[in-house]
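Note that one protein chain of the assembly has been removed; the remaining protein chains are unaltered in position.
Labels run A, B and C following the written order; every chain starts at residue 1.
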Amino acid sequence: MSAQVPGPVMVAAGCGGTGRELEPFSGHAGLAGLDLVTRSLTLDPRPGGPGPRVAEVPGGLVNAVGLPNPGLGHFLATELPWLVRAGVRVHVSIAGATMGEYAELAGRLSTAPGVAGLEVNVGAPDEAGAGLFEVREPYHAASVVAAVRREFPADRPLLAKLRPDVSRIVEGARACHEAGATAIVVGNAVPAAFADGRPGGLSGPAIATIALRCVATVRDALPAVPTIGCGGVHDVTSARAYLDAGASAVQVGTALLHDPTTVARLRASLSTPPSADTPEETA
Amino acid sequence: MSAQVPGPVMVAAGCGGTGRELEPFSGHAGLAGLDLVTRSLTLDPRPGGPGPRVAEVPGGLVNAVGLPNPGLGHFLATELPWLVRAGVRVHVSIAGATMGEYAELAGRLSTAPGVAGLEVNVGAPDEAGAGLFEVREPYHAASVVAAVRREFPADRPLLAKLRPDVSRIVEGARACHEAGATAIVVGNAVPAAFADGRPGGLSGPAIATIALRCVATVRDALPAVPTIGCGGVHDVTSARAYLDAGASAVQVGTALLHDPTTVARLRASLSTPPSADTPEETA
Amino acid sequence: MPDGPVHVQGEVVATKRVGGYRHLTLTAPGVPERFRAGNFVALTADGHVARRAFWVHRVRASSAFGPTLDVVMETRGSGTAWLAAQPVGAKVAITGPLGRPFALPKDAVSCLLVGEGYAAAPLFPLAERLRERGCSVSLAVSAPDEAHLLSALEARRSARAVTVLTADGSVGVRGTVADHVGDLVGRSDADVVYAAGPHHVLHAVAAAAESAGAWSQVAVESPTPCGTGLCHGCPLPVVGEDGVDRVVRACTEGPVVRGDRVRWASL
Partner (left out) sequence: MPDGPVHVQGEVVATKRVGGYRHLTLTAPGVPERFRAGNFVALTADGHVARRAFWVHRVRASSAFGPTLDVVMETRGSGTAWLAAQPVGAKVAITGPLGRPFALPKDAVSCLLVGEGYAAAPLFPLAERLRERGCSVSLAVSAPDEAHLLSALEARRSARAVTVLTADGSVGVRGTVADHVGDLVGRSDADVVYAAGPHHVLHAVAAAAESAGAWSQVAVESPTPCGTGLCHGCPLPVVGEDGVDRVVRACTEGPVVRGDRVRWASL
């Protein structure tokens, strides 16, 4: 039995808090059945970077949050059980400084009760600054995926999250899919800088057209590889653009920071196919 | 005598019409002394792509104009003389399908009276679609620069315009500078897609932080290589961010489409160093 | 007055809902003074990078606020929604006058003016100019329904004959420009036909003019991201005087062009 691609709407890594904070904004359905990607977890706790971590720019945000997280152990002990009880489909995002760290994270998560799937973060906008394994070439990403896949049951989805870089996305998607990724998350914050030159990642509506180009390019080159669009999704129109370009699902990040009800609304709208006579909600 | 880097404010390729259209908006100084990069010229005339060529997105525009231009011959016969008479410092942007075309363009421009400098467009957001020489690796760009430099006098500036792709910009800037580029224009429209998936390039304030990251990265890695920041410059603050990050000059594109007086205002503001007691204009 | 457009900070001095449209009166120092019929202006809508184009419906050389211009606005998306909501006193960046205006005949010939919806707006000042030159002016205003019909009342001063068309027959003659333009050209015995409206209307007008042996001048409305000729984002496929196919900028080589020069099928 091979793993199913989650979706059609997911919470993007790092934009759903610990998960709990979304509950008040999740509508009647609550968190049950929500495909949530956790913030990226590392083996050891990380305090995250200094402030200001987030700056507003036209159409988006630049962030250098620095992957603050309590470390895998604390997550497994406290956050995961709560999420599982709430019915969340938990996709744990993992990040490491070495291939071995990725493998260890995957191994421990493979036996943790209630982990729906994994997402490997192999396209952070400032890997060097964040002390992460640097993915310079597509095969670097693929070897991480392969190492993780070995540790994680084949019947559960493993997502590989790549940078929306059109000149490498096809090679990266092909290599990661061959290495065992169930689907490719096409999109992450785009490498950018704060006004003072400090490195960060650009997210939000400003980057939607960039990730969309990558999704369409992968669809054309690799029609059999499932993709998940991520970048600037904030309403039904922007979500549908990805689905129409061939993505199987979308992830919503920055839009949740702007309006925490975004995912609840998109789940409601996208679970039914569009019909000619019911106008869709747009923002 | 080696060539001087133009600036500090230039009109970016393809955003100044034929140059004439800026005259009514150029203030008291008129066009005299304006560093204008022409739209990219090809050997033969090109009608450009079909409409819609430009779409508005949050914080910017997506364009697939398709390099409409009258061809080099017509440009030399009609547009160039007018620009030279108006006192414009004309930097001709050139684009070709082969290295030979770049060389031929450069050769013919080297003897045309009044050409201040050249800019090689080697980072268009959809080279394949535009039928241009494809720059997959930094050395491809550098070989174009070398071919052009052989044909164009060393005392006149030759700019190499590269994509704002942080994972390749250092290698590209180094290679192009070694191949004879006077300065590197860091930035072009970022590969993107229209809502229907058609390829285009994203420009405007939405991409400013992306090109800024690349400028800062080149400054750190190659302090001796002059750069010109291009992407989202629209006011003194956004221009200064590039200069502060190490750029010698900035190019202004999309902002001119929004407010055609932008370059005139920036030339006035940036020609004098900022002073503590005169507040600068921002928008 | 020097030639060419200006980019200025304008101000809303009056705003009025008329049927399905919003009429805005704006100050825009230098723009009314330079205006010729068929020109348009580009307005900045807050938060939008691309400009929004509008026909100039009328200019007043002087008012309590100095020279002003009027535009007639239909709300389409977020840009027009923002602009149409601006109250008196709001500041709006305006560039204009833009584009090639309607060419005026040298002689006192017979002219038919055809406008659809808000695009009839530039025909009113044109009618006045033609009338001043002794031309005989017939005007046809058309719309889907009464709410989207520009009132032709004031035009009766300049026009010999005014025809009103609505697709739903709610007022005037029932039918579209395409249905009636052949008749109108014949009845007005027009030497020149001027038109403004969507492409299909202009195409019908150009065809009718051509088959009646009349000249046509059509004001084309294609998306104009900048409006100032800078971006080449407004392709208009035409046939040049030399018979060669070209693509020109709708905002700069147009928006008014000879109807027989447009390659309608390529639009």
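Assorted remarks:
Criterion: a residue touches a chain if its C-beta (ideal position, glycine included) is under 8 Å from a C-beta of that chain, and two chains touch if they have at least 3 such contacts.
The structure presented is a predicted model; accordingly, all values stated were derived computationally and were not measured.
Although it is left out of the displayed model, the omitted chain contacts the following shown chains in the full complex: A, C.
If you put the hidden chain back, the residue from A:G59, A:P164 or A:G246 that touches it is A:G59. When you scan A:G96, A:G172, A:P205 or A:G246 for touch with the missing chain, the hit is A:P205.
Interface with the hidden chain, as seen from chain C, comprises residues 46-47. By the touch rule set out above, chain A reaches the unshown chain at residues 14-18, 20-25, 39, 47-54, 56, 59-61, 63, 65, 68, 204-205, 254, 256-261.
Keep this in mind: only the chains that are shown with their structure count from here on.
Comparing per-chain C-alpha centres with the mean over every protein C-alpha atom, the closest match is chain B. Centroids of chain A and chain B (each the mean of its C-alpha atoms) stand 34 Å apart.
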